[in-house]
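One protein chain omitted, others in place.
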Amino acid sequence: MVNFKPTVFAEGELVYTDGGILAEYAWLLVVLPFVAALVITFTGKYLPLKGAEVALTTIGVIFLYSAALMYLHITGGVVNEFFINVGSIGVFDIEFGWVVDGLSIMMYFVVGTVALLVFIYATNYMEGEIRYTFFFTSLTLFAGSMLVLVSSPTLIQILIGWELVGVCSYLLIGHYWEKKDNSSAAMKAFITNKIADVGLMIGIIILALNTGTLRISEILYQSTHNYEKLSTVAFVAAILLFIGAMGKSAQFPLHVWLPDAMAGPTPVSALMHAATMVTAGVYLLARMFPFYKAMAPEALDVVMLFGVITLLAAGLIAVVQDDLKKVLAYSTVSQLGYMVAAIGSGAYTAALFHLWTHAFFKALLFLGAGSVIHAVHSNSMLEMGGLRKVMPKTFATFIIGTVALAGLPPFAGFFSKDEILASFNHEGETTFFFIAVLGAFITAFYMTRAVSLTFLGEYRGHGHPHESHNLMTTPLLTLSVFAIASGWVNIPGVYTGFTDWVTTRKNKIVEYHPESFDLFALSSGLLAGLLGIGLGYYFYQLQGSAETGDDKIKIQPIWSVLENKYYLDHFYFKFVIDPVKINISKAVDKFNTNVIDRFVNGFGQVASLMGGVVYNNFDQNGIDKLLNMSSTGTDNFGGKVKLLQTGKTQQYLMLFLGGVVTISLLILFII
Amino acid sequence: MIVQPVLVVAAALFSLGIYGILVRRNAVMVLLSIELILNSVNINFIMFDTMLADVLMQGQIFTIFIITIAAAEVGIGLAIVLMLFRNRQTANINEFDLMKW
Partner (left out) sequence: MILPRKSKYYVAAFALLGTLFSLAPLVIQWANYTSPIYAFENSFVVDKFSIILKGLFILITYLTFLLSINFIESDKYYQGEYYYLLLSSLLGALIVSSSRDLLTIFIGIELASTPMFLLSGWKKGDRKSNEGAIKFFLLGVLSASLILYGFSLLYGLSGKLVFSEISSHLLSASLANSPVVLLSAILVISGIGFKISVVPFHSWAPDTYEGAPLPVTAYLSVSSKATGFVALIILLTKVFAGSGSSWGIILVIISGLTMTLGNLVALQQNNPVRLLAYSSISQAGFILAPIAISGITGDYQDGIFASVTYLIIYAFMNLGAFLSVHLFSNYAGSTNFYEWGGVARKSPLAGVLTTVFFFSLAGIPPLGGWFAKFVVFRSLLGSANSIGIALGVVGAINAVIALVYYARISKVIWMDEPKSINEEKIFQFENPLKVVGVFTVLITFVSGIFPGIFSYLGEVSSIFFGN
């Protein structure tokens, strides 16, 4: 069943091994969380820590395993894939399996590390909350689903993992389901994602039909070897896959679900809506990158356009948010925009590098925000302020995360953002380059605003906040190490190990690697970051906005557009959801009750009119008297029509026959 | 052999049946109209059987089956109508609209 031999020869130029036993048993990564979820479900309530220990052990094992794989990969390079055939449908085989290569190992490691820290954090954060055990079940299930997705050697498994993480996010966003808003947010996330998923599914089917396989490596092989059949549908398929990616990675205009998803518990936001699940779209684009590059370069332009729009639009909204988590949520959307735009510009490594650093510092920021929220019992930054004194550890780590996000050296975000900017510059996308620089400025600005409102100034809220438990601050400290150092693995001209890691795949990655720092990009990015921080500090600290908690730069029209998120939700409600929900389905309802009724009645009237003649002269006096023993008043023609209007069964019959007649007319005269 | 007129009679009977189920409001009468349609089918089968001089007499056999099934159906139909009448004191099919779209 299991195919141990690579089916397509590796095209990478790097030295690699098959990974040996560690790669062979990598399926444990995927299976363990599901087993653990079952164990927690059935035994969780009876365990001393209510199931958290099972979850922690599992995720710890996964972390260790992924770290071992990472070590193996860094030292030797591992490329291998395994398939389990579960049957075929007509043209192609349905296979599941696991892939062990640079890209997936990087993702295993990110998922393992962030998940472990978030799990530790959550044991304390969620203490005393309802459904503690269920929370860990879902979180473990999510880790498993995410690993199903990133370990996938076939498109079909990607699709399954894709939907599974969607379901898990539905469960976890709606964790506090007693509040109606939360369950609605969960529904919104679910349905927005489903729209994208259908695009993905159709894209996958088109690809599979035209390549005869669902194996990603074979599709990529075909696309770099000029298979005629694939090239005709490549653009459509590429766009459809991108629609799928837009949903998960919250790209404009399908990003609306992510900010609402903040209704979930903060550890969930940190794990899913910052570090892992939302990067699934970027992962998919990266996985399919050779296909995009070789077959659908036009689609890459579309990808880049949407990425750039997203990074700017979401960044602007983040400026006006008063909810700390929503600032971070829009920031995530904006950073995902960077990644997607980077893929669009052909910078495969830069995108993944940003994914890698972002996972750590954004998880850090979210966990920091969670620590604050835990202390203040409010999400609103207007009720915070001055927390630097009472929560020094949280403050310090949050600052590290902020600086990393703002892109100042030597923090992680600096290197990854610089690489994206450099690749924009290299590709000659001047406009997009400047938008991205502007985005960097905005990023620095809103993060400074958030820090000012939360930690600086005087405390504006009620109650007495205090530093969080060690179980919560330890993950923060650990993550801040990553937030500082994770960028050092890819410094142009010094050490570019990361580039080698993620490009070690079966299929060759053709892209541009900067040999040294692009000084123009570097200085613009740095300048934008510093300017943003400076301006933010000026407005919110020196001008004293943080003291009062109100923003002095509220320029009304723009502000309200931003506060209303470009009226996108309104737009959806007004033009998409309401028409469907109210108008169309009401219309169908009306159509059912009115049009069909009327049609039927009209039909009935004509029939009755014709029938009336026959009826009065022939039926009434002849056959009717013989047959119609019990019927009374049938001679009342008007009454008959009236009865037809109120009746239902005969309308069904009428509809039935009307259908037959319509079909006959169609088939006999039109077709 | 007179084929066409017989077919026309069958078609007319069919149409009359359709007319009946659309216009009559008494459930029993609707049932009877359906019987008309079934009988038009019977006439068709017998006519075709004769026309084709089918040695296996498949058309006639089919007719026998239809008659049997029609009888069963009328039995069931009457049972349902009786049940309705008992509960509602009426057999007017247009008054049965408890459940709507």
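Letters A and B mark the chains in the order given here, with residues in each chain numbered from 1 onward.
Going forward, a residue touches a chain if its C-beta (ideal position, glycine included) is under 8 Å from a C-beta of that chain, and two chains touch if they have at least 3 such contacts.
Just so we're clear, the structure is a prediction, and the values are computed from it rather than from any experiment.
Asker: Tell me which of A:Phe83, A:Phe109 or A:Phe190 is the one touching the absent chain.
Answerer: Among A:Phe83, A:Phe109 or A:Phe190, only A:Phe190 touches the chain that is not shown.
Asker: Against the chain that's been left off, what residues of chain B make contact? List them.
Answerer: Here the touching residues of chain B are 14, 17, 21, 27, 30-31, 34, 37-38, 40-41, 44-45, 47-48, 51-52, 54, 58-59, 61-62, 65-66, 69, 72-73, 76-77, 79-81, 83-84, 87-88, 93, 96-99, 101.
Asker: Footprint of the hidden chain on chain A, which residues?
Answerer: These residues touch the chain not displayed: 85-91, 94, 156, 159-160, 162-164, 166-167, 170, 174, 177-178, 180, 183, 186-187, 190-191, 194-195, 198-199, 201-202, 205-206, 208-209, 580-581, 584-586, 588-589, 592, 648-649, 651-653, 655-660, 662-664, 666-668, 671.
In this text, only the chains that are shown with their structure count from here on.
Asker: When the C-alpha atoms of chain A and chain B are each averaged to a single point, how far apart are the two points in Å?
Answerer: Distance between chain centres, rounded to whole Å: 59 Å.
Asker: For chain B, which residues count as touching chain A in their complex?
Answerer: Listed in rising order, the residues of chain B that touch chain A are 18-19, 21-26, 28-29, 32, 91-97, 100-101.
Asker: Could you please specify the touching residues of chain A with respect to chain B in the complex?
Answerer: Residues 589, 592-593, 604, 607-608, 611, 614-615, 627-628, 630-631, 640, 643-644, 646-650, 653-654, 657.
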